[in-house]
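All protein chains but one are shown at their positions in the complex.
Letters A and B name the chains as they come in the text, with residue numbers starting at 1 for each one.
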Amino acid sequence: MIRRVGHLFSDRSGISITRALLILGLLFGGASFAYAAVDEETLFVFNTFSFLVWGALVMWMAAGFTMLEAGSVRTKNASVICLKNLGLYSIAGLAYYLIGYNLMYVDVGGFIGSFKLLYGPSADELALIGGDAAATAAVVESGYAVMSDWFFQMVFVATAASIVSGALAERVKMWSFFVFTAILTAIIYPVVGAWTWGGGWLAGMGFQDFAGSTIVHGTGGWAALAGVLVVGPRLGKFRKDGSVHATPPSNVVLVTLGVFILWLGWFGFNGGSQLVLGSALDAVAMSNVMVNTNLAAAAGVITALACSRWILGRTDMFAALNGAIAGLVSITAGPDITQHLWSVIIGAVGGLLCTLSIKALEKMKIDDVVGAVPAHLICGIWGTLAVCIAAGGNFGVQLIGILAVGAFVFVLSFLAWKLIDVLLTVRVTKNVERMGQDTAELKIDAYPEFVLMPEEDIEE
Amino acid sequence: MIRRVGHLFSDRSGISITRALLILGLLFGGASFAYAAVDEETLFVFNTFSFLVWGALVMWMAAGFTMLEAGSVRTKNASVICLKNLGLYSIAGLAYYLIGYNLMYVDVGGFIGSFKLLYGPSADELALIGGDAAATAAVVESGYAVMSDWFFQMVFVATAASIVSGALAERVKMWSFFVFTAILTAIIYPVVGAWTWGGGWLAGMGFQDFAGSTIVHGTGGWAALAGVLVVGPRLGKFRKDGSVHATPPSNVVLVTLGVFILWLGWFGFNGGSQLVLGSALDAVAMSNVMVNTNLAAAAGVITALACSRWILGRTDMFAALNGAIAGLVSITAGPDITQHLWSVIIGAVGGLLCTLSIKALEKMKIDDVVGAVPAHLICGIWGTLAVCIAAGGNFGVQLIGILAVGAFVFVLSFLAWKLIDVLLTVRVTKNVERMGQDTAELKIDAYPEFVLMPEEDIEE
Partner (left out) sequence: MIRRVGHLFSDRSGISITRALLILGLLFGGASFAYAAVDEETLFVFNTFSFLVWGALVMWMAAGFTMLEAGSVRTKNASVICLKNLGLYSIAGLAYYLIGYNLMYVDVGGFIGSFKLLYGPSADELALIGGDAAATAAVVESGYAVMSDWFFQMVFVATAASIVSGALAERVKMWSFFVFTAILTAIIYPVVGAWTWGGGWLAGMGFQDFAGSTIVHGTGGWAALAGVLVVGPRLGKFRKDGSVHATPPSNVVLVTLGVFILWLGWFGFNGGSQLVLGSALDAVAMSNVMVNTNLAAAAGVITALACSRWILGRTDMFAALNGAIAGLVSITAGPDITQHLWSVIIGAVGGLLCTLSIKALEKMKIDDVVGAVPAHLICGIWGTLAVCIAAGGNFGVQLIGILAVGAFVFVLSFLAWKLIDVLLTVRVTKNVERMGQDTAELKIDAYPEFVLMPEEDIEE
């Protein structure tokens, strides 16, 4: 199978030559080697361990999205948000195991991989586990444990699904959302992945997207936008006189916790996307990735906070919180740049764009509860283009990638949402929306002992 | 000392042979080796680093149990829950240092290890730290840093203690609980550990429990069950007419956060239980473990959610949350299976069993606040038996292990709880229980600025 083709192979081949020379040197007594390179099996362990450790951190982002979303909505919907996020992470993992990974990475032609069901260790790995030590060489040759890669890729597809959840909060039916999640994670995301990281036509053109500004965040953002258009805004969000009903988060601390979790998880998201850790080159590159990731997020926060006074008329806390996400998404397509100052600039522009987009979306009467479209889609586009500035991307190719992924994901998602609407309806009834999904759908209040404010008036 | 004997040694010896061949090859110019194996000292670093990284994640589970429990109880008891969990983690670490580890792993005969107090680095390690570079060879020979193993084992004993805490919430006296924690972590758990991972009689029979479905979760579950029986149900939980008083969680988001933390920590719990990371074989096995862990949890969530409509009469959020734990516990005895589909099935059955058990316990008028017995004990038993399906366990031996551990832990725990009851009383007074432990025992409300609902009526 082929995965995230570009940098994996270029990195790997460099190592192999170095090692070959080294071994020759040791055998024939050459003393001219200043250092000893990483052994092949050691490299295998490094690569695998890197996938597992960073993958675990990316899984943690699922909790970050949950906290961010549960804190953003009104308390009467917080339980459903929690269950929706727990469910989507579970569904994403199962769907990606059932078919998604094969579609994305196995026998990819230009557009799509294999329709074979399930996935598992390689035959060599099974032989090795079965006790055949002679299989070690063949296993080591593959560079990393097959399922460590699966694990790392799986947490990425879950991230894409998490993005959709937040935008549609407070009015989408839980089971309808789950059906869409299955479609997104079994089919839509894997096909986009096949075109790119799987080695398909976009990869062939030289499209660059290190950790997924477009592939993950763009896909999630387009799917969210399609969903928002089909599902429609929350009751009373946009008044007849054109004004916007403010819907402040019910729990600011939870939102903040969510942002910190996402920031932490992003070190795994971007750092682990170096994919290999078997040479000094890899280690240097991964370090640069971590630093750029942090700088872009920090710049996003400060820029959004400073700009918010000008754009939104006040020091806006949520601009700052979204600014962190915006900076992170913006740097995700090219976090391996070596001029760190560029990552500050890229993150800062992301923070600015996100703050502007929040305002623009409201003007367009698009109700995106957590700002998923501004933070993930708009900044995903910006980040994918920014690769041309500091990381050598080709503008035309990057644009083609953005448009192709956008068209594919948006159209398919829109159709999927429409289909689900016909079959199951995507939106809860007005009564349920007024009462809150927690009581109506789950018969569970999120905070039953705390007295809530009287229901806000809702315009219909 | 001997630890988790079975797989450690089988893995290790495989490596040694490979390496010996390799070194010979290098020395005598043999060019037939397709790859270079992991060096001994590199292997030592890998094994140690793996223990430390995954051990840190397991420590994080203590926070997960705390959030889950603090969110599950009524707000009037949330502070005590927090303090109880902080205290139990501290006590477990100190007790395991004082005596527990020695009892479990040092000079284990069939039934018990050493009664020597305290634990520390090996003599070779002390020499090496003291500057004697010649000690390196002997240190490296042991395979991992002595205290990295201690660290990893310590966070496991804390997990067992955490399980007990949740079941007894809202009526157990804090100091009495601390005394029981000390007994559990200094003696009961270490003895069970000596029989199994320490190389005692159950290990000798071939009992398999990779990361502790029985050893950790079963032990915690049995101790919890004994405690629940001695302490009794919360006032008013079971009404005279036979109906059950619903006690919804006070904070659903906290419970969800707790589940996500536990899920993340479980990657360390199961992944780190591979114990070694010094070869491609180990790396492959650890990767499979991570994947199975995630699949089982996901299957547990979805199954419990789907079944809850049928078993509990509604889409039940807490069935889903407990389903994650159930799936995780179920796969813990054999997460190294290579047919990942089995882990989906094992997790799904776990989710079903847990949901059924929640209902069964209520019928038996056993008041287990967080569902510790269903999730940890019932699924621990199921997981230990499931090893026979896909991971080569012997049914008879697994059953003997389950019964022996169950009998030992339950009886000793029951006696310990009874003894503590005589000496200190285990239960708070009715007045304290009505008022809440926070105000009565700590003079601290968990959420003093939030207005609470009027006290629910309590039947006496």
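What we mean here is this: a contact is a pair of C-beta atoms (placed from the backbone, for glycine too) under 8 Å apart; a residue touches a chain by one contact, two chains touch by 3 or more.
The shown structure was predicted, so the numbers you read here are calculated from the model rather than taken from an experiment.
When the full complex is taken into account, the listed residue touching the unshown chain is A:D282, out of A:D149, A:D209 or A:D282. Of the candidate positions B:F49, B:W201 or B:F414, contact with the hidden chain is made by B:F49. Interface with the hidden chain, as seen from chain A, comprises residues 14, 17-18, 26, 29, 31, 33-39, 42, 46, 50, 53, 57, 74-75, 248-253, 255-257, 259-261, 263-264, 267-268, 271, 277-288, 290-291, 294-295, 297-299, 301-302, 305, 314-318, 320-321, 324, 338-341, 344, 447, 450-453. Contact residues of chain B toward the unshown chain are 19, 23, 26-27, 39-42, 44-45, 48-49, 51-53, 55-56, 59-60, 62-63, 66-67, 70-71, 78-79, 82-83, 85-87, 89-91, 93-94, 97, 118-121, 125-126, 128-129, 133, 136-137, 139-141, 144-148, 150-151, 154, 174, 251, 254, 438, 441-451.
Definition applied: only the chains that are shown with their structure count from here on.
Computed from the mean C-alpha positions, the centre of chain A lies at a distance of 31 Å from the centre of chain B.
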